[in-house]
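Here the complex is missing a single protein chain, while all its other protein chains stay put.
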C-alpha cells in the first residue's frame, strides 16, 4: 500500500503537494473559508507504518502567526484519543515533522481536536443535570445550532458569561469548557455548589461551529473573524456574534470570560480591559483580584507573560471582552491558552493538551467564586 | 424559546414543513443523494421540554419500504448514547411520533445511528491489536477513506470476508461489526483465538461512508445502490464496490458475509445463494451447516422468517453475496438485522438496537469457526 | 528496607522459613485449617524491587497434589488486578519461583485470588436485577453468611443448580460464576433471556466462605472436605453442605453443575455421573448432549482429557454431583477448570486466569439453554 494523506473528516484541513515516499511528504496549509488566515492543520497518514516519515509543510512561513512555529511540536495520535507530541522543526519557511508511526494509520494536527460529535455529547451529558437548561440561540451561517447552557437559577443576582472558541482552531478553548462544566455539575464539588448559590452561568462552549467542522483557524463559514465583529455583527456574515451579543444585553453580565488559544506564547494568561476609556480603579482592583485568585488556584496560570496592554488599542470594542467590559463595567477577560506548552511546567510527552486545558477550566471555578463573593459584598 | 428542528450533523436527515406548536410538528422524509430512495430520518428537536409533542412525517407512505412502518416505533435519545423507543403510529400515509421529551434537546432517528467519528475510533482502537492491519482501499465519491481491517495472518489458508453497511441507513450493520471486532480482538476469547489460527479476516465495517454521513438510506453520494453494482462497478459512481470487488478477487474468499438491515421483517435471518446456477448439494450442505451453527449460537438468530428464495432472481449477480458465492463457490450470505425488533424476544424499552446487534456480531464468530473447522477437514 | 514476606490478608497463606536475601527466600506451604491438605499459597513480597528473587517453596513435594507442580507457573501481581505468570520450576521436592519484581511490593499466588469483598460486591451488583433474589441459607462454621442467588421465576418448570468453590483454593470456580452471572443478567443477552423464560437458577457462588478467607485449598474452617460430605453433612462441621443439600431437596433439580479446579490437568473438562447405579441410556444421552453443546460453545472446553470414569467409584455419593445425579436422575456434572493453562490454547502471559474462567462461565449458558430446550420437549 502506498502513502496516503487524507483530511475528509471533522476539522480535517491540509493540501497535499506530493507523497512520493515517506521521507518526502510535501504539504501545504490551506486557507480558512473565505479568508486569508491559515495555520490549522489536521490530517491522516496511511501506509507508512514503521517508516521514518518526513512531512514538510511548505508554506508554513506564510501562516498567519509564523511565530507560532518557533519551539512548536505537532501533535499525533493513532486512535484520536491519546495525542502526543512529535519532533518538529521550523526553518523560517518550512515546518518539518519527523515521525516514525508504529501503526498503519496515524493522525497529525496543530492541536488536539475537539469534534462536533463531542460537542453534542457534551451538551447531551450536561443536560441531565437539573441545574442545566440548553438554549438555542439561532443558526450559524452553515445552519448548525448555536447552543448555550444556562446553569443555575436565572433569577440569581449575578450573571457569569463564558464563551469559547470564537476562533475555531483554538480547540483548547472547548476542552477548557468541558473541564469547567464537568466540575460545575459535580454535586460533590463544593466550589461549584457555592457558585450556583450565588450566580447563574451562561456558557457557549463553541461560538464557531462551522469554522470548527470546516477546520478553520480563525473564521466562520462566511470568512468573518468573530472576535472583530462585536461592534456591528450581522445576521448574514456573523450571526454567531449577533445572537450572543443580543442575549448578553438581555441577561446582563457581572463577569465575562472569553476563552482563546494563543499561537505564540507558551503560557496561560489573560488580557484585561484596562485600556478601555473610563476603566475605573475599582474595576482595576477587581480585575487584579480575579487574576490573583486564578494564580492561587492553578500554577498553570501566570501573569508574567502576556500581551502588552496596548495590543488592541484601535477599534478595541470590536473584541468580545472589551465590548462587554465597556458596556457592562464588569470584569471582562480574554483567557489565552497555549498551543505549545506551559513553559513553566513543560511536558515532553503531551505538551499542553486537552486534559490540562480541562483542569484549568476546573481550576477557573475558584477565581469565579471569589469574584462572586467580593461582588456580593460590594453590591449589598 | 420556540420549537426548532435541526439536522445539520452526521447522518442528520429531515425536511421541516411546519413547527407551529409541539402538537403540530410536520415533517417530511428527504430523498437519498441523487436518488429516489427515502426512509432514513435523524433530527434534533429543541424547545419542547415537558411538552406533549406530536411529530408527523407526512410523506411516510411514499417511503421506499412503507411496510417498514407497520409495527415500527422510532428511537429517541437525549444524549445520543442511550436510545429508547417512543410511541409511533402509521395510518398508511403518515407516521406519527408522540413523545413528551423531558429535556430541552432530544434526538429522533429511524435507528440508533453510528457516526463517522465512531467509525474512525473503531479503526483506531482495533489498530492497536498486533493481529490487525488497516488497509486503505481507495477514495469514496466524496473523497473519504474506504478502509479495510485485515485480521490475522494473510498466509492463512482460509479467507473470511465480512462487509457491512452497503446501505448506509442500515447502521445496525456497523454495530454488528463493532461487536464482532471487539470479540475477535479479545485475547481471552477462545473462539477468536481459534479462528485466527485458521483464517485471515477481511473486514470492511462501512462500505458506504458518504451515504452514512449524508444520512442516506440506500445510496452513496452518486446515488448508486451499492448492492446492485457488483457486476459492473465504476470508479466514478460506485468506487466503493469497485475497490472491494478487486480486493476480493486478489485475496480469494472461503466465506462471505454481507451485513444488512431489513426495514420490514422483525427478525434476524440470512439470505443464501441457493438460487445461483450451479449451486451444488455440497454448497447447500455447507450453507445449512453455517445457518444451524448460528441458530445454536444465538437465539436472536432464526430461520423461520426470511426472504423467499426467488426474491432476487433477476440480475442476481449484481448483489454482493450472490456475486461472491457464484465466483468463489463458497458459502456466501446476506445477514439481515431488523430495524424494528426481534419479534421472538421483543424488548419494550429499546427494541432491536446497537447493543443487541453487537452481541449478534460476537455470536457470529461461532458459526464462522465451525465453518472453518468443517472447511479445513474438507480441504485436507 | 529489607525483604519481607507477609500474608495477613484475605486468602493469604504461607510460612516463612528464611529471607536472608532476595536470592534465598525459603518458604513452606501451610496446611488447611484442621486438615492435612496443603497446596494453596498467596503472599506479598516487599523490599525486593529490581532484585532477581529466588523463592523456594521447600515442602512443595509434600503438597496434596504434587503433580500440580509439573508444568506449573505461579501467578504474580503488583496491584492485585493484573496477574501474570512467572518462571517456576519443580524438581520433585522444591518449587522454585524466579522473578525480578519491578515494584516495591508484589504478590504471588497459586492462582488469581477471588476475595470475600469481591464476593459481597458480586452479590450487591446482582441484587439490582429484578430477576434476582438473594437468599441466606445459614451460617458457615466461622459465622459468615452462606448466600444463594435465585434467578428468574421460581415457578418455572425447570430448576438449574450451579454451585462453586466447595474447595476454596479453586478460586477460578468463582471467577466462572461471576462471568456466568454477568452474562445471565445482561438484558441484551439472548441466551440469558431464553434461559430465564424456561428455568429458575439457584446459584451458590461460594460454597466455602471460611476456607476462602482462611486461604485453604480444600477444607472449611472445621477441616471438612465439603465435596465428601454430601451423604451425611453435619451442622457442626459441614453446615455449608447441610444447608445447600436441604435446599436442593426442597426445590428439586433438573440440571446440576458443580464448579471446581483441577491441580493437575491443563484442560477444562467435566466428570459425569455414568458410574452411578441405575444410570440410564437416556441419562447418558442427555449428559453427552450437554457436553457436545459445551464443546460447540467454547473451544476452551474439551472432552479428550479428563478423569477416568472410575475415579470416584467408592463412596461416590459423598460427592455433590454424584449425590444429586443419583437422587434427581438429572444431568449432573462436575466442571473442572485448570490451575495451569488450557494446553490446547496456552497463553504465555497469563496462563489460565480469572478472565478466561469468566468467559467460560458465559459460554456455559449455551449448553444450559440447549439442555433446557431438550428437556422441555421431553417433559411435554
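Order of writing sets the chain letters: A, B and C. Residues in each chain are counted from 1.
Criterion: contacts are C-beta pairs under 8 Å (C-beta built on N, C-alpha and C of every residue); 3 or more make two chains touch, one makes a residue touch a chain.
Predicted model only: the values in this text are computed from it and were never measured.
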item: Displayed chains contacting the withheld chain; value: A, C
item: Candidate in contact with the missing chain, chosen from A:30, A:194 or A:247; value: A:194
item: Identified contact with the non-displayed chain, of A:177, A:297 or A:333; value: A:297
item: In chain C, positions touching the absent partner; value: 1, 4, 6, 8-10, 44, 46-47, 77-81, 103-105, 115-118, 120-121, 123-125, 127-128, 133-136, 139, 142-145, 147
item: For chain A, the residues touching the chain missing from this view; value: 187-191, 193-194, 293, 296-300, 342, 345, 347, 353, 355-356, 359, 363, 366, 369-370
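Definition applied: only the chains that are shown with their structure count from here on.
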item: Category of the chain touch graph - line, ring, star, complete, other; value: line
item: Most centrally placed chain - per-chain CA mean versus overall CA mean; value: B
item: Intercentroid distance (Cα basis), chain C paired with chain B, Å; value: 41
item: Rounded Å distance between chain A and chain B, as computed from the means of their C-alpha atoms; value: 37
item: Centroid spacing, where centroids are CA-atom means, of chain A and chain C in whole angstrom; value: 55
item: Multi-chain contact residues (two or more partners), chain C; value: none
